[in-house]
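Could you have a look at this structure, given as structure tokens, before my questions?
Of the protein chains in this complex, one is absent; all others appear in place.
Presenting chain A:
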């Protein structure tokens, strides 16, 4: 069996033998189903009973839900990496032809693929006519980067798995901050623009019904991608120093 297939098989075995990892792997599917069936139902009930129109906030709701997918899967990858670091397995990979970089790429490939599948599924099953292809495109790339970013956040700052769990909770702030920003008036909400997650939600909340013009979209998408790449670069450098 070749290297990639054997590593993939081992990853699947690891997930199968850990109930928490099984849950994290299937949890995004439950989220997608809730978006598809739960949200319209709740929305209709809210309008009927309180007059509150949830559809006006679909952008932030959809963006936040989508962010949960890579962030949760990224936490899973981060915890696996912390386990492997605690057990000195990363040190062992470093002295095999796989190398430390190869290990890193492999470890983040599967979670990124898994996130990608669930995100696409969410794009497909949820009413996607409200957003343009450009919005979806930028959001998809940013969302794909969220998982590795979360995994790196855990492995760069936590020195063991217990600390990793604490950092994962702090990582939840990455979702809370843009939601808070959504509720703040201009220009205060721009304060949250330094967080990468802000830009994913911005793509979905801005002019939900009116399409963005190309320049605005390119600007928001470009800045968002830039913020993500800066975060990932800084975190990767810290991670590399930590395992050196």
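Methods note: a contact is a pair of C-beta atoms (placed from the backbone, for glycine too) under 8 Å apart; a residue touches a chain by one contact, two chains touch by 3 or more; residues count from 1.
Criterion: contacts and distances are computed from a predicted model.
Engineer: Given the choices "Rod shape-determining protein MreD", "Molybdopterin synthase catalytic subunit", "ABC transporter ATP-binding protein" or "Glycerol operon regulatory protein", state the protein name listed in UniProt for the chain not shown.
Structural biologist: "ABC transporter ATP-binding protein"
Engineer: From the listed residues A:41, A:56 or A:91, report the one that touches the chain absent from this view.
Structural biologist: That would be A:91, which touches the missing chain.
Engineer: Please identify, in ascending order, the residues of chain A that touch the omitted chain?
Structural biologist: Residues 1-3, 5-7, 10, 13-14, 17-18, 87-89, 91-99 of chain A touch the chain absent from view.
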